[in-house]
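Excluded from the complex is one protein chain; the other protein chains are retained at their positions.
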Amino acid sequence: MKLLTLLVDGIAYGMVLFVLASGLSVTLGLMNVINLAHGAFAMAGGYAAVVLMQKAGLPFIWTLPAAFVLTALAGAVLERLLYRPIYAKSHLDQVMFSIGLVFMAVAGIDYLMGSTQQFIQLPGWLQGRFDIAGVAVGRYRLFVIVLCGLLAFGLQWGFTRTRFGSRLRAAVDDARVARGLGIPVHALFAFTFALGSGLAGLGGVLGVELLGLDPSFPLKFMIYFLVVVTVGGTSTITGPFLAAMLLGIADVAGKYFIPQVGAFIIYALMVVLLLLRPDGLFARQRT
Amino acid sequence: MKKRTFLGLGGAALAAMLAIGGAQAQDAIKIGLILPMTGPFASTGKQISAAVNLYLQEKGATVAGRKIEVILKDDTGVADVTKRLAQELIVNDKVTAIAGFGLTPLALATAPLATQGKTPMVVMSAATGIIPDTSPYIVRTSQVVAQIVVPFAEWAAKNNIKNVMTLVSNYGPGIDVEKFFSEAFFAAGGKAENMRVPLQNPDFSPFLQRVADAKPEALLVFVPSGVGAQFMKQFVERGLDKSGIRLIATGDLTDDDILNGMGDVALGVVTAHHYSAAHDSPENKAFVAAFRKANNGLRPNFMAVSGYDGMHALVEGLKKTNGQGGEALVNAMKGLSWTSPRGPISIDPETRDIVQNVYIRKVERVGGELYNVEFATIPNVKNPARGK
Amino acid sequence: MLNDRIRARLAASRRWHPAEFVLWGLALAAVFLLPRQLLILNEIAILALFAISLDLILGYAGLVSLGHAAFLGVGAYAAGLLAIHVTADPLAGLAFGTLAAALAGLVTCPLVLKGNDLTRLMVTLGISMLLLELANSFGSITGGADGLQGITMAPLLGLFEFDLMGRTAYLYSLAVLFLLFLLARRIVHSPFGLSLRAIRDNPLRAAAAGVPATRRLTAVYTLAAAYAGAAGALLAQTTQFVSLDVLAFHRSADLMLVLIIGGAGYLYGGIIGALAFKILQDAIATVTPQYWQFWIGLLLVLFVLGGREILHGGVMALVRRGAALFSRRRKAP
Partner (left out) sequence: MNAVLETRGLVKRFGGITATDDVSFMLQRGARHALIGPNGAGKTTLVNLLTGVLAPTSGAVMLKGEDITRLPRAARVRRGLTRTFQISQLCASMTVLEMIAMVIAERLGRGADALRALDSDSRLIEGVAEIVTQFRLVDILDERIDRLAYGKRRQIEIAAAFATRPEVLLLDEPAAGVPEAERRELLDSIAALPADVSVLLIEHDMDIVFRFATRITVLVNGRVLAEGDPPAIAADSRVREAYLGEAAHG
């Protein structure tokens, strides 16, 4: 029973990682753009929720769509103004550019909101935990699992079953051919980027309770996003999803059973997985 | 070689020449303040620098007719940068003293410099026991880990806690907490089981599950102040607050800086520390009010009071030496005693470490805000780790 | 005749440009011109050496790394531990740190060579993070989070004390930087260096020309690790302290920035990048210790969005004018 509780913990942790990283995975796969500033969108989402709750008195549950929409809009605007010119630049330039954005975001938030930890108050029905057949499950964790699970399912469905998804996949495979087929690749990119940013923002809100929120968030968690994306492979939904689950569960279980090596687990696991599957655990076979 | 090779050889060198260099006013007494102003420990830097400014504003910034000028530097939390900044302050800016030092390695890296440059060094945050021993020029106004946890262990033993599990972040201060608490608790007849968590650790659930398995009478926690909130929420989330396990901690967990944001989960947590913003004294009330006014409502925490007292020690010392630095200033600071916002404190003339009261507090709601309310005092605690 | 032309062409690529003399001349002259800034110059020299190390693998062999601090750290700890336990002689420590890092490079290389760029970034990052945790766990040897204390260095060559002004430190670091730069310059203009560029440009072609890529990449990775180790040893010796952050992620990330700012693949990128990055950071942080990151970030963004072209254009014109002056003067008498 204890193990099931742990499993729930691990899955919830993994789910948040997935929502945070999924946008990065898609933009990387689709546009071949390395956007290390992805975490800044997550942070923006988190801070948006904090401000909305504290200053505008919005209930927690409404901050989720609000943060999603706000960061998606921010993503769309920034894509148009800043990111589009760098698509054609080298990866190293993209690294430099997006790190620059991270620095600006970190210092900017510090200036506006101060450098202390931020908090949100969960509504009563999300606090504490309840028993399901003898397994103690945190209410908030269950909420996160259900919400993120639905999101993952929806994304997967959208990616594989809709017209938008098939166009997206076509563009991922070969942007030039897709353009030739009359697919509006630019608009597709912009929409995907906004969606990815929105997801990051949503993940940022969900993560405040589990991961904390302060101005160094984008730098602190950049590594985790990259781990999920690399291990999961880019340009699919299921890859990062399973990778995030695996890492979340392994991290929690490892720390529980052998706490002495707690900090090693995630990195050791990543290195081993990448040596076994250099293109990511669930990458589609390339020929 | 290709043409782009030369895109800057001369240019960059020239820029180097121009960019470096500067001038300074002559007569001021300069004090270098080196703090982490960016990065994960930025809030430490903010609290201390704000308190230093407040002190100078309140108590006047002149000694012996000379203005006191504080030069603030961002150490970015990196040891070699800290050391370089200190060295530049000593060699170039000819500062009378250096102060700050947010983290133990930063203080330890700089200590040999203080000796070499005969420059007094006031440690305003780092809390590992050995720091003042590494240079005769170091004076500490923050706290020592053992100073807090040894009396705390004795208090716990006296208050019917017989077995404790410790949960500490796996780095210098955390390991100190584990060691000194366990030893003192054992000496007082208790039994402690130890567990360490990684410093970069967003999710405490597996560790808390182990705590739930072990069912100790109390759980002693030390995590760096920002992370405390996460810990506390997850502690309550798992229902551990209702499981009969008492949560006790050093004051870092319920840091005044963030305590109010934690919400009701923090209520009732018992901690030991040297400062609470709720400390009941006229000095503290004035300090808290002035600090909040100057900093947009921010509540001062134990870092702030260390910075405030650090400045006090320096200014009082300088008054005695008539603005002289060096060994004279260190000697002048030795044995100083005064009533700080945290209560009566003094600088131990022998160890140059702070002697202060340790308070046992409980989180309560006071006037709509959460505070650490002191309910027991262990007076005049020296660093008990000396000579061990 | 054709042979002579080919020889001349091949020689031209490694001929010294006047601007290079100016740069190194100024670096040396700084000891007298900027006596108050020797400490930061020492830090810049060390960072430049570290960046040259990354340039060797990234700029010449096309191997990306987000964990290069691993070797800086190994070099620093090796040099520090040698100073504490065996000998305080700086050169011995430098050699030991360099060798230790080279060994670490050789051992970890097979892990790094597998996979694509993204995998490589993360594997190198993973290795450096594991080393960091290892150093933290073995606190009894490394000093853990408190750092490695008690390093005192004997005078350099038995003659020059490390002084508070940083004069000896800077000259020492500058000398090591210069010598290792000369070696790197020689290596990149050798057949070996050419074969690395072939691997970077086009692995298929390199293989079709008979270049044993794995062996060459292993060699250059080990060499780069050695360079990083030397930088680490210098850092440990000139600051007489080693803390866990020598292995931290931000070192590797900053290093990447430094090299991208200066430009990869011509060795001077690391030096220029280190100068620009450190000086800007120091200058801005003096004005605003809290928010300097914002302005650095803004500069990076503008740099990518077109600032580079403008900057390069201006500097190139300056250098050209300088070179023209120089050669005119040479021809004049």
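Order of writing sets the chain letters: A, B and C. Residues in each chain are counted from 1.
By our rule, a contact is a pair of C-beta atoms (placed from the backbone, for glycine too) under 8 Å apart; a residue touches a chain by one contact, two chains touch by 3 or more.
The model shown is predicted, which means the values in this text are computed figures rather than measured ones.
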Inset, instruction - Write out, one label after another, the shown chains that touch the chain missing from the document. - result: C
Legend entry - Option from C:L49, C:A198 or C:L267 whose C-beta touches the chain left out: C:A198
Inset, instruction - Write down which of C:A29, C:A209, C:I310 or C:A324 is the residue touching the left-out chain. - result: C:A209
Inset, instruction - Decide which residue listed in C:R167, C:H189, C:H250 or C:H312 touches the omitted chain of the complex. - result: C:H189
Inset, instruction - Determine and list the chain C residues touching the chain excluded from the picture. - result: 2-3, 5-11, 13-14, 186-187, 189-195, 197-198, 201-202, 204-216, 219
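By our rule, only the chains that are shown with their structure count from here on.
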Legend entry - Euclidean distance of C-alpha centroids - chain B vs chain C, Å: 35
Inset, instruction - For chain C, jot down the residues that touch at least 2 other chains. - result: 133, 136, 250, 290, 292-293
Inset, instruction - Could you list which residues of chain A touch at least two other chains? - result: 106-107, 110, 263
Legend entry - Residue ranges of chain B in contact with chain A within the complex: 38-40, 42-43, 46, 170, 195-203, 205-207, 209-210, 213, 226-227, 229-230, 233, 236-239, 257-258, 261-263, 298
Inset, instruction - Using the touch definition up top, name the residues of chain A that touch chain B in the complex. - result: 2, 5-6, 9, 13, 106-107, 110, 114-119, 121, 127-129, 136, 138, 140-141, 209-212, 214-216, 220, 251-256, 259-260, 262-263
Legend entry - Of all residues in chain C, those that touch chain B in their complex: 13-15, 17, 19-20, 22-23, 26-27, 30, 33-34, 36-37, 39-40, 42-43, 133, 136-137, 139, 144-147, 149, 152, 164-166, 235, 239-241, 243-246, 250, 262-263, 266, 268, 271-272, 275-276, 279-280, 282-283, 285-286, 289-290, 292-293, 312, 314-316, 318-319, 322-323
